[in-house]
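First up is the structure itself, then whatever we jot down about it.
All protein chains but one are shown at their positions in the complex.
The block that comes next holds subunit A.
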Amino acid sequence: MAVTLTRGPGRVDATRAGSRGQLAALRRTLLRNLRAHAFLVGALLCFVLFTWYPMIREIVMSFQRLHYGETQWVGLANYRQITADPEFWSAWRNTLEFTGVALFFGFAAPFAAAIVINECRHAQGYLRVLVYLPVMLPPVAGILLFKYFMDPGYGLFNQILHALHLPTSSWLASKNTAMPSLVLVSTWGNMGSATLVYLAALQGIPGELYEAAELDGANLWQRIWHVTVPQTRLILSLMLMLQVVATMQMFTESFVLTGGGPEGSTTTVVYLLYNYAFNYDKFNTAAALGVIMLLVLGCFSAVYLWVERRGREA
């Protein structure tokens, strides 16, 4: 049933046309191409303007500076400036911390949720809707709601912890707990989409595999480990990469909840980039930071692709 008909570019029946017809065929090909490109041009222009050109421009401007209204080439000065800023290193540390913690929770939580929901013979639709509900909120609404919950004094979380005689937390107010708190907010708000993607993958696992594993005496955990995980490996690794790239760009949570504080403990790389551009008015230095970010995430993607390919060959 697979329909993968492709249409070669040489579909015009040039071969059947005689040598006299070759010119006409050429004209027809040209016309066909022109028409095809006319359909393409709108999207193409937007890609050029808002993706490809900015990328080149970012690289170029990271080597330049504005000096009394004149653009000058300054070599690596912007890079030296940004790496000399202690905030640069702490921003990367914070971002990696967020990514690490967010992966630990944001990766495990949706997968576990998906496995559990998939086992439910009742109310599956209800559970799915629930898990996805926060994803549909405007992020700021969810984030500000959690700000209220996380207030160290009257916040709901501490009141609940207190009522259960558990130690309370200072949440966003302390530099040790601020970042994990952001992870909590972000996981709550975003885990729905990953859960549903995993759920779809789980439903693609043939039941015979579980059957066979059970006959071989595999217990529940062994079935998860030896059937569920390998069967969803491809999608797990893809989601892992997407999630790393997404969490490395974290900005909104920091901006809305903590303003980068306390003591700069939640200033992420994108936040620093925003500060350099819009608070310190140093667009070129910000561009240098942007290029560094492109390089780091580019390297990450390359490593991912390499590992992925090797995994598939092995």
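Just so it is clear, a residue touches a chain if its C-beta (ideal position, glycine included) is under 8 Å from a C-beta of that chain, and two chains touch if they have at least 3 such contacts; residues count from 1.
We adopt the following convention: contacts and distances are computed from a predicted model.
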Protein name as given in UniProt for the chain not displayed, "Doubled CXXCH domain-containing protein", "Carbohydrate ABC transporter permease", "RNA polymerase subunit sigma-70" or "Response regulatory domain-containing protein"
"Carbohydrate ABC transporter permease"
Among A:Leu23, A:Leu76 or A:Leu130, which residue is in touch with the absent chain?
A:Leu130
Out of A:Ala36, A:Ala108, A:Leu166 or A:Val307, point to the residue that touches the absent chain in the complete complex.
A:Ala36
Touching residue (missing chain; options A:Arg57, A:Arg80 or A:Arg309):
A:Arg57
So which of A:Leu76, A:Val140 or A:Val307 would be touching the chain we can't see?
A:Val140
Could you pull out which residues of subunit A are in touch with the chain that's been left out?
1-9, 11, 32-33, 35-37, 39-40, 42-44, 46-47, 49-55, 57-58, 61, 115-134, 136-142, 144-146, 148-149, 151, 153-154, 156, 159, 163, 188, 193, 196-197, 200-205, 207-208, 210-211, 214, 220, 223-224, 227-228, 234-235, 238-239, 245, 248-249, 251-252, 255-256, 270, 273-274, 277-278, 283, 286-287, 290-291, 293-294, 297-298, 301
